[in-house]
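With one protein chain removed, the remaining protein chains of the complex are shown where they sit.
Chain lettering (A, B and C) follows the sequence in which the chains are written, and residue indices restart at 1 in each chain.
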């Protein structure tokens, strides 16, 4: 089986052979490894890769795999060849201006909104202040954009990943 | 609701009132208590009984409740009035000689059998030797009885609670 | 000695205090807010009473409810922990007036040292060097800006009422002043119900070094050496250690003497901490005195062998402290890392959620003071600190290696924590060499926040294999069922 695994920085192409022979092997970017994976329960796995031992904590959320090793977090996307081809086709037909949704990085209370609809903001400019766990957190613009829509108001309680503002790159 | 709870040594009669008023109360052997129970997951419960705090680990096995508090183990039987009446009726019709099944207190390997069928054994007499975790364990007779049946042979592997011998009190 | 103590706090510190109570044979009473009903400290207490409220203001800051519960449960004394009501003179006063013992200094001392501007004045009067800044709380923004220019940027805006980094803002130039002041006022109001702030010069390249003080009612007053708390994020301590690599024997003695003088100046009783800034020329300045148990007190416990909570309780009960001389010889070296529920790649933003799996570290040299259990829900209502990991070593190098090992061993799933950040601190060459100050995080940004890819391949392979493993398992379950069906069909046929 061929699989594409993407993290923020890397892409790995995996070929997994599990023909139930003596040793399981897999190929990553042209190098062969033996492997042994065992589920420990509670989303924990023990992986031996060429006898190197790794303990993984793994949760799947919305098609993304959140994997933790030695307290390093990785967010991974897994695709087989079929899925990848469909996605590439979709990409080609996408056009239009780039729209960006600013989402709440933490749940909290909207203390102050610094931007109005239609306004042009600089990259790094303060958009709004979220209070959580008694600390204030300034949410900044990730690009120089125009505010298309402000989706919350002051004193709103917001959930994790709740859309706060819509920005358009012009 | 009225409940009878039996441990090896005690019996408690409980009346639980949970009419969803402000405070939950229950009555044990004529004394009233306020209570608050909350499930913590994994079979753990936090119980506040007249504000005294207990953490319980609980597993149900074969109709018996195994409860652990502060690392003290209790094996409890719960019956409502209906179940108790039926049981009492059954008890009355039971007669005949007392048969006792010696069960394996641990899983292990039968090393040696010291008793033969038909033999009379003293209370505390050695019946067989089970090896587990590299240590030998002598299984003793719990009463002065006659061996009715030997249900295993030497070198057998036995499971927890597997019947080993049948004894009859004469 | 007390028979029963009410702990007016939550989380790890409530549990920590209860542990010493148990060791001393003293019964414990917990009070809890609605969201904390499932918390380990509630389960661990001998008795627990609901405060019937969710926010701090409705629960852990409600003196009336807490004192009523103390009365109802027949507690003799109240331990306030840190934060919440621990530095509230009114509370200390009310506790005493209710006929109970407050485990902490007298109300007058709290009042004096709790008001950071009043404390500064007292120190100036006693010739203890203080950081240049305003002597009074600020009411007037225009005046404040003038003072800031006089002191010279960068300046710190600080809450007059409290500590813990809340309400604190670093202002690098005048343009930032208004916004920072607004935010500081809002934060201190929310945290301490008091909006007074003051200004202080921001001493660059400084060490934050504090001395632990113990003073009893019999006239004994000692210090237990220092803690270096210079590794801070968002003006809150993250890593603390004792002894400090910066202090010479001579400087330690000088600062220790100043710390004891500061404590004497306010007639201090019980455990307290005198905080100093030490600049690169080894000049030291009084910052503030914390009139309570410090979060990082375990570091001092490890190198002194004392139980500071036990000393607090002994002092409050009118007994002598169990040691009469200053601590000058330390037993090895100790480090503490605070484990927070936060996403360090996202400016240390809080990361609430449910703890799906928890396997803490253990082994030689490792102590943990934890407030959490598997299955707990970490809410946004309180401070995001989950636990404190403490490592002891015969020397600093061993303590760091052990801490690093424990951090890597620690398994927690369901929420993000700052553990990967702490790992990087322990691996940081400057930290290992002892070459750091309060600017550490800023100066080592690159290494501390670097995206790591060394384990990415193992993660990728693990994810792919786990997906396959789980689908094979459910597949073979199905096979099992269909085989059983076949057997049953055959049975039915025969």
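Basically, a contact is a pair of C-beta atoms (placed from the backbone, for glycine too) under 8 Å apart; a residue touches a chain by one contact, two chains touch by 3 or more.
Bear in mind that the values here come from a model prediction, so they are computed numbers and not experimental data.
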| item | value |
| --- | --- |
| Residue among C:47, C:343 or C:369 that touches the chain left out of view | C:369 |
| Among C:16, C:38, C:145 or C:166, the residue in touch with the chain that has been omitted | C:16 |
| Of C:225, C:272, C:298 or C:414, the one touching the omitted chain in the full complex | C:298 |
| Candidate in contact with the missing chain, chosen from B:70, B:88 or B:170 | B:70 |
| Hidden partner interface residues of chain C, rising order | 15-16, 19-20, 22-25, 44, 298, 301, 305-307, 322, 331-332, 357-360, 362-370, 373-374, 394, 398, 401-402, 405, 408-409 |
| Residues of chain B (touch criterion as defined above) contacting the omitted chain | 1, 3, 5, 7-10, 12, 14, 16, 18, 26, 28, 33, 35, 37, 39, 42-45, 47, 49, 52, 54-59, 65, 67-74, 76, 78, 105-108, 111, 129, 131-137, 160 |
| Absent-chain interface as seen on chain A, which is shown | 36, 38, 40-42, 44, 46, 48, 51-53, 55 |
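Keep this in mind: only the chains that are shown with their structure count from here on.
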| item | value |
| --- | --- |
| Mean-CA-position distance for chain B and chain A (Å) | 51 |
| Interchain centroid distance [CA atoms averaged], chain B/chain C, Å | 47 |
